[in-house]
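Apart from one protein chain that is not included, each protein chain of the complex appears where it belongs.
After this line comes chain A, so read on.
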Amino acid sequence: MAAQMAATKVPEVRDITRIERIGAHSHIRGLGLDDALEPRQVSQGMVGQLASRRAAGLILEMIKDGHIAGRAVLIAGQPGTGKTAIAMGIAQSLGQDTPFTAIAGSEIFSLEMSKTEALSQAFRKAIGVRIKEETEIIEGEVVEIQIDRPATGTGAKVGKLTLKTTEMETIYDLGSKMIESLSKERVQAGDVITIDKATGKITKLGRSFTRARDYDAMGAQTQFVQCPEGELQKRKEVVHTVSLHEIDVINSRTQGFLALFSGDTGEIKSEVREQINAKVSEWREEGKAEIIPGVLFIDEVHMLDIECFSFLNRALESDLSPVLIMATNRGITRIRGTNYQSPHGIPIDMLDRLLIIATSPYTEKETRQILKIRCEEEDVELSEEAHTVLTRIGLETSLRYAIQLISTAGLVCRKRRGTEVQVEDIKRVYSLFLDESRSSQYMKEYQDSFLFNETQGTQMETS
């Protein structure tokens, strides 16, 4: 209670409302672990994968404590076994204060930017810097404004401003500059205002509750606030978290301030980065800033080539380095840009630095559970038999295909004005949309009638 009374001293936290569409992983709310880091079978949208979730939970705790920076984690497993889901779960449980940046491996290949530049930007987006802003303000409810205009009509205006809080009241003499900004903000008796002591900037917070009855006709945007408590002259502290990349962009001279909004930041000179690093470490030594090592998540990491991996190797050594989480669904395959084979398509020296978490295919029960969660997320009602059929489909083809069928079957069901998806609906969409194995079967049968067919073509080369 008393801590709340000291509210003027408490740093404010900006809150950001997140609006999300229904995406492939929008049902994930966290890792689904209890306080002892033991995974629950079904929790926070996560199902099964107990061992990997526990492992991810351990890493999460280390990240939260800030113990591991410059480490890397690899989540490896077959397609559709929840690798991205685990990474999302980590992101959700980290909270808003820890930066989390997610990119796909192929995102770094661009004509406008070198690969290493794209990687460094991603790295620096994942490092937060916490800084504090302190302002001395005068906060109170306006009791009276009195402005004396000189009789001649020209010359300096003078006036008096009476401000009060619940405990005190005082009169300020006004100069012509203050009068001007007061009338610009249309401040009247009954408004609650703050005046920044250093700059003299006036901000209207709203109208006082006690003056609510003064007018019957009120604009919809009129906000009513309590009369401020305590002393008139307060010190306000606000803690901000910004990412290193944002500071880079602002200080990148060729780009200027607008670059932050246009999205296209181009390349940032290494001298700028060095300057920022020096400034930030100076702040840290003076106790003015805290470094928050965040998380950089690279999905489909096998798409990176050998140059990127050697860059990552070096970048992880830096003292300003986030935790790197990577995910891949590849087995032993060629490292991109070389002719060498390696597990997960990652060079051995890089693999050596990684903590590897493996995910395993879902069982029937887990598949059923996941489909149920997705149905709730997509707002589709499923009958018991349809659920069983869908689970079978999920096991025999792939979980992703089964999830795709949920919303399409939901549409078919709505078309026939049904409330619950039946087996017929599932059958209908199953016949309408091919899964991967049926599609390739079709290709094999009718290969000759397609254009450019190559009999005995080689398997897809992905590395």
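In the analysis below, a residue touches a chain if its C-beta (ideal position, glycine included) is under 8 Å from a C-beta of that chain, and two chains touch if they have at least 3 such contacts; residues count from 1.
The rule is simple: contacts and distances are computed from a predicted model.
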Per UniProt record, name of the chain withheld from view ["PARP catalytic domain-containing protein", "Ribophorin II", "60S ribosome subunit biogenesis protein NIP7" or "Serine/threonine-protein phosphatase"]: "PARP catalytic domain-containing protein"
Which of A:Val42, A:Ala102 or A:Ile131 sits in contact with the chain that's absent? A:Ile131
Would you mind spotting which of A:Gln41, A:Gln233, A:Gln341 or A:Gln447 touches the chain that isn't drawn? A:Gln233
Among A:Ala289, A:Ile335, A:Val380 or A:Ile406, which residue is in touch with the absent chain? A:Ala289
At which residues does chain A meet the chain that is not included here? 1-3, 5-6, 9-11, 13, 97, 130-134, 167-168, 170-171, 173, 198, 230-233, 235, 237-240, 242, 246-247, 250, 257, 260, 283, 286-290
